[in-house]
Every structure is written in structure tokens, then in C-alpha cells.
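Mind looking over this structure? Questions follow.
Missing here is one protein chain; the remaining ones are kept as they sit in the complex.
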Amino acid sequence: MAAAVRIRIQEADFDLAAEHAWLAASGAGAVVTFTGLVREFDRDLEGRVEGLFLQHYPGMTERLLGEVVEEACRRWPLCAVVVIHRVGRLAPGERIVLVGVAAHHRAPAFAAAALLMDYLKTRATFWKRTDTDRGSRWLDLHDEDRRAAARWEEPW
Amino acid sequence: MAAAVRIRIQEADFDLAAEHAWLAASGAGAVVTFTGLVREFDRDLEGRVEGLFLQHYPGMTERLLGEVVEEACRRWPLCAVVVIHRVGRLAPGERIVLVGVAAHHRAPAFAAAALLMDYLKTRATFWKRTDTDRGSRWLDLHDEDRRAAARWEEPW
Amino acid sequence: MIRVLFFGRLSDRAGIEPWRLPAEGIATVADLIARVAARDPALGRELAAPEVLVAVNQRVVSRSAKVAAGDEVAFLPPVTGG
Partner (left out) sequence: MIRVLFFGRLSDRAGIEPWRLPAEGIATVADLIARVAARDPALGRELAAPEVLVAVNQRVVSRSAKVAAGDEVAFLPPVTGG
């Protein structure tokens, strides 16, 4: 049976309990969620973060997210997948992204959530600018994120 | 800084949004949660599940959970950890367990949540009985759970 | 007295209430198992299974471990939490 899929890019925050209930309603035994939050400090700028600005490429982003969710569904038997990514201006502590995976067993749920996050970090057309009290800068991809994504290229 | 830790064994359900907010309040950039649900089918009994009965060893369970959370905190830099495990009688679809980990980065959050679940499955003093329309049985540990837990014995 | 607890499938047979056994003549876990087997041979056989762990005062021990009056001894079939 095909997994239920929900992909959204939006400025608004999301309702974690509602998304979780939707995932659980798929009849799964295991639900894994990842939530990314705006950090209070920028490790590169070393300044206090006043806000994060998130830009994306409308149309292309949705297609890329759809492709990576399909890839996850090809690799593991999943019941439901949700990906919500916010754009626009976010304050420290606000939620940026939710990835949620429901599966019959926990191993595929953990693996698929990790893969989706690694691809989101390295492939999806989002750009982040951090505004701190010491200035603004567009973020660079970290080497550890490149390495994290590369591990999925190996046979699983 | 030591991680904030919340460990509870209870009959009542838990409030996922409240636990998530507590995890996020630790100042983390990444929150991973695992939720285990009572499945509608028992793959061993092949019957429709009418309910799950969960027993534990009061006192010993809390100590073991404390030890595995400490172990996770030794391995990775974590901001906050929550483990809630329900006991008593649960209906299909109900939540059994919540493991939530907050960390500055996603890799330790994913790894710690997976380790906690593997240990919960194989070490903590819980016993499950499935009651189906074809009879009741106390569950056995699956070999895949033994293997999943064994991977943490290797040097990390 | 020794407090004896049975969990999981063992509690189907032994009940969920702790047993209270006189400590006289019991020096080790093996002695305790023999005492239980004298009262309920089928239960005794279940306790002898190698996959059943034994905890004395909530610490897992071998069957040769010492047991004395006031101890809590628990028989733990393979756990299945999570």
C-alpha cells in the first residue's frame, strides 16, 4: 500500500499534535518526528541570533521534496510521511521544519526520517540567512551535512 | 551542561505537544521523538488485537531507564531527554511509549533516540501481553530487536 | 521472609501478588528455585529456563548468588518494552 504523503511549504507555524495524529492514523506502530528550531547562537558568526530568513524556489522545491519522499518510500515500507518547511522570517526558538514518518516498525521510521533530513539539508532549494547583532550572512552548507547526505548514496 | 531529564512510567496517556515544548525549551536546534503505538495486528498470533497489557517491575524499571539515559548523555551532547512508558491495559492505536531527545544538532538527537528505543526494547523490565480474538500471549523479544541493541555495544 | 516476584508469563502461573517464603534453608537463588519447584513443579521448570533472569534486590545476578531473609527476588522472563 502506498504511503500517505503530506508536503507543505508555508510561512505559518505547524501544529505538531495534529500532524502526529495524522501520522498515527495511518495504522503505524512507530512514528518518528524531527523538528528543527532556530538556534539562539550562530556558530559561524558567533553572534546572538535576532532572526532567520528563509527563502526557497517555489515550484522546484515542492518537486524536489516529492522526489525525496518517493525515494524514501522506495527504500522502506512506510505508512505515512509529512514534510513541512517554513519560509520567511523566523525568530530564535521558532520551528523551521518538521519531518515525520510513520511505519510498522521503528527501524524504517528512524532511517527514513534521517534520510529526509539529510536530503532537505543538501538538496532541497532552500536558503537561510542569519541576522545577528554582529551582522547578516547567508549560511553555507556544512561539510558534516554533505557527509551525512553522502551516506545514502551507498547501497543500503 | 547536564541534560534535563524526565522519566515517567504511568497508566495515563501523555501530551505530545507539551513534552515537545519542554524539549524545545532546552535551547536545542533539533528535537527527535519516537512514539510507539499499539498495532491493530499481531504478526505472531495473526489475530486482530483487542488490547495490549503492559506490566513492569516498579523501582527496577525506573533505575534501568535512568541508567540508559545517563549512557546516552555520556555518548552524545544532549540538551534534554524525555522517556514516558505507559503500563496497564491499552487499546489498539493507543500510544505506548514516547522517547524524545533535544540536542544542538540532528545527528546526536537521532542516534540517542534510536539507542534509547533499542535499550527500552531489550533491557528495561517491561512485559507485554497481546490479547487478540484468537487468544492471549506474552510477547517474545524479536531477534531483530536483539540485533538492534547489540549494535550499540560496538565502539561508537 | 523472602519476597518473591514473578513477571510476564510467569505471573500467569504464580499470580501477580508477591510470594512470601520463609528464608530457612535458602542460601542461594538455586535453593529458592528448588523451594518454589517443591510447591509448584511446573513453575519450577519455568524458572530453570536459562532465558529467565533473576534479580536480587533489583540487581540481575546468577543462580548461585546469595539470598537472605529480607531480600526481594524477582524472576524476569525476556523483556518486551518499547
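A, B and C label the chains in the order they appear, each numbered from 1.
In the analysis below, contacts are C-beta pairs under 8 Å (C-beta built on N, C-alpha and C of every residue); 3 or more make two chains touch, one makes a residue touch a chain.
Keep in mind it's a predicted model, so treat the numbers as computed, not measured.
J.: Considering all chains of the complex, which shown ones does the missing chain contact?
T.: A
J.: Of A:R63, A:R89, A:R134 or A:R151, which sits in contact with the chain we cannot see?
T.: Of all options in A:R63, A:R89, A:R134 or A:R151, contact with the hidden chain holds for A:R63.
J.: What residues on chain A make contact with the chain left out of this view?
T.: So the residues of chain A touching the unseen chain are 36, 55-57, 59-60, 63, 85, 96-97, 117, 120-129, 138-141, 145.
Everything below uses one rule, namely that only the chains that are shown with their structure count from here on.
J.: Looking at CA centres, what chain is most distant from chain C?
T.: Chain A.
J.: Rounded to the nearest whole Å, what is the centre-to-centre distance of chain A and chain C, using the mean of the C-alpha atoms as each centre?
T.: Comparing mean C-alpha positions, chain C is 49 Å from chain A.
J.: What is the distance in Å between the mean C-alpha positions of chain A and chain B?
T.: Whole-Å distance between the two chain centres: 23.
J.: What positions in chain C touch 2 or more of the other chains?
T.: Expected reply: 82.
J.: Show the residues in chain B shared as contacts by 2 or more other chains, in ascending order.
T.: Chain B, residues with two or more chain partners: 36, 117.
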